[in-house]
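Here is subunit A:
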Amino acid sequence: MPGDIILKMENITKRFPGVLANDHINFDLREGEVHALVGENGAGKSTLMKILYGLYHPDEGTIYIKVDGELKPVKFKNPQDAIKHGIGMVHQHFMLVYGLTTIENIILGYEPSAVIDFDTAKKEIQKIMDESGLHVPLDVDVEVLSVGQQQRVEILKVLYRKAKILILDEPTAVLTPQETDELFNIINRLKEQGHSIIFISHKLHEVMAIADRISVMRKGRLVHTMPKSEATKEKIAELMVGHPVLLDVPRPNVTPGETILEVENLTVESDTKGVMAVDNVSFYIRAGEIYGIAGVEGNGQAELIEAIYGLRPPKGGKITIKGEDITGKPTHVIRKKGVSHIPGDRHKFGVFLPFTLADNSILGHHREENFAKYGIFRKFSNIAQWAREIIKKFDVRTPSEKVPMSALSGGNQQKFVVGREISFEHELMIAAHPTRGVDIGAMEFIYRQLFEEKKQKKAILLVSADLDELLLLSDRIGVMFKGKIIKELDNTSRQVTPKEVGYYMLGGDVEIHEDSDIAGGEQSA
Partner candidate 1 sequence: MKKVFTIITVLALVLTLGLMGCGQSQTSNQNSGGQASGEPKLKVGVVFDIGGRGDKSFNDSAYRGLVKAAKELGGYIKDDPDNVNYGTNIEMKYLEPKQGGSDREQLLRKLAENGYDLVIGVGFAFTDAIKNVAKDFPNVHFAIIDSCYSPDEHPANVTCLLFKEQEGSFLVGAIAGYKTETNKIGFIGGMDIPLIRKFMVGYEAGAMYVNPELRKDGAIMTAFVSDDPGQAWNNPPKGKEIAISQYDQGADIIYHAAGGTGMGVFEAALEKNKWAIGVDSDQGLILATSDQEKDREMAKHIITSMLKRVDTAVYTIIKEMYDNGKVDAKVMEFGLKENGVGYAYNDYNKDLLDPIKPQVDELKQKIINGEIKVPATDDELQQFKASLGQ
Partner candidate 2 sequence: MPKKKTNNIKYFLLSLVAPVVGILISAILLFFLILLIRKGSISDTIHAFYIMGQTLTSTQDLGYIIARAEPLVISGIAAAIAFRAGVFNIGTEGQYYIGGLVASIYAIYFSFKSPSLHWLNVIFVVIFAMLGGALWALIPAILKVKKGVHEVITTIMMNQIAYTTAKYFVNGPLSGVKGGESLEPKTMNFPAAVDFHRLYDIFHGHFPFPKYIPLYESLFIAAIIVFVAYIIIFYTNWGFEIEMLGTNPNATKYSGVPPKVVVFNAMLWSGAIAGLINIQEIFGIKGYYTHHMTSGLGFDGIAVALIGYNNPIGVVLAAFLFGFLRTAGYNLQFELGIPNSTMDLITGFIIIVMVIASVAMNRYISKLRRKEVLSEAGDR
């Protein structure tokens, strides 16, 4: 049974340039409970946890930790401080040192003595393994362990440091269902032993299965904290998404034309060898149609796009554009066939920050005759002209096309990227999270542009984590779950409800069969 409060975060505020990542957040944790922290990407969960772990320093606010039965304010200068106060973190991206053995990874930074007595350490770890049920081979390079085993090492690291408070940052994102089951068993066991766990996730069924209390974050704020008894998936989903200003962008009425993109039985391997991120997926998009891909992040959407866009060779299946096979073709060929792409992470994939807007305006098409004589000598006036048109047409706020991209605000950068991709001649537009991290104004603008695309009889593949966006824009919605499109919904007259999509996003029927022992107790709509 959960006991006293052992951790309290009060009025935590953290600003990054241009972003309020954490806005006066109050959060607490009781002894022996699992407190789930949910929210979309960028809601501020990770920032909050990094503050708790001493990696970031809050601009405002105080952290209290129970020391000798009393809550005391603490200041963490670095993770070492946090560790000393019994806080341990299992990062989403494992913080394991490849090239070191399991045991070395576990004791790293918390070695028993200057000269390491491996035998004693091993005995101690063995004891922890027996108590917690986390068994891993100790004398091998962690690199060779499976993902699930690596996560166990991460948890062992935390336990070895005698942490009472465990932060698990999206621990299931990389796990198979079986591994997830085992993880939950372990979490329950740890709970019984008196550990408190902060469980970060956006997989609602998992949260419902494991958490005692649930806090929901949205846009840097902690909007609500509730015990599990008061929570339903729907309620959480609603809190997560919030009620954005309803954007009333009229959807143009377009009769779909010929099939532009056709994907047949596509199978794509993930970064982990042998695991299929995209599993036998088939769909098509016609001219003048927006096809939305819904799904909790990490269910294969990214890999699907990469395969279509030629960045990841498919394992099987076929992709055609207007009947022409482009499977496994390189990106520049695919772009030439008329594919534009608004990437999900613009800083990483969409722009060159130090380059001027002009240079950023022609990426991937820089060899075209309009921009380069013989495909080699760059025509600067044409490029500038082109950039100015994008700037003008897409209302990008900038003094000129000669400033570096890095000087623009996020919204304007995104508008520029969207404008660029739309401006290129294309048949298919792949838009991945086209409004991520932009303000409402820019969002509406981008929606209008996508509809304009539709009017121009383009085929649009829209991938988004934002349900409202999907429902507003898409004619048809394919819901991806664990690499498969488990359901395709017709939304031509906006008849699909968020509830419906949400149901399939969480696995729908599939989940009930596969994960019956976890999610079995709960009834979905």
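Note that in this section a residue touches a chain if its C-beta (ideal position, glycine included) is under 8 Å from a C-beta of that chain, and two chains touch if they have at least 3 such contacts; residues count from 1.
Selection criteria: all candidates are chains of the complex that A comes from, given by their letters.
Since we're looking at a predicted model, the values are computed, not measured.
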item: Candidate number, among 1 or 2, whose chain touches subunit A in this complex; value: 2
item: For the subunit A and candidate 2 complex, residues of the former touching the latter; value: 18, 309-311, 330-335, 341, 343, 348-355, 359, 363-364, 366-367, 372, 375-378, 397-400, 403-404, 406-409, 412
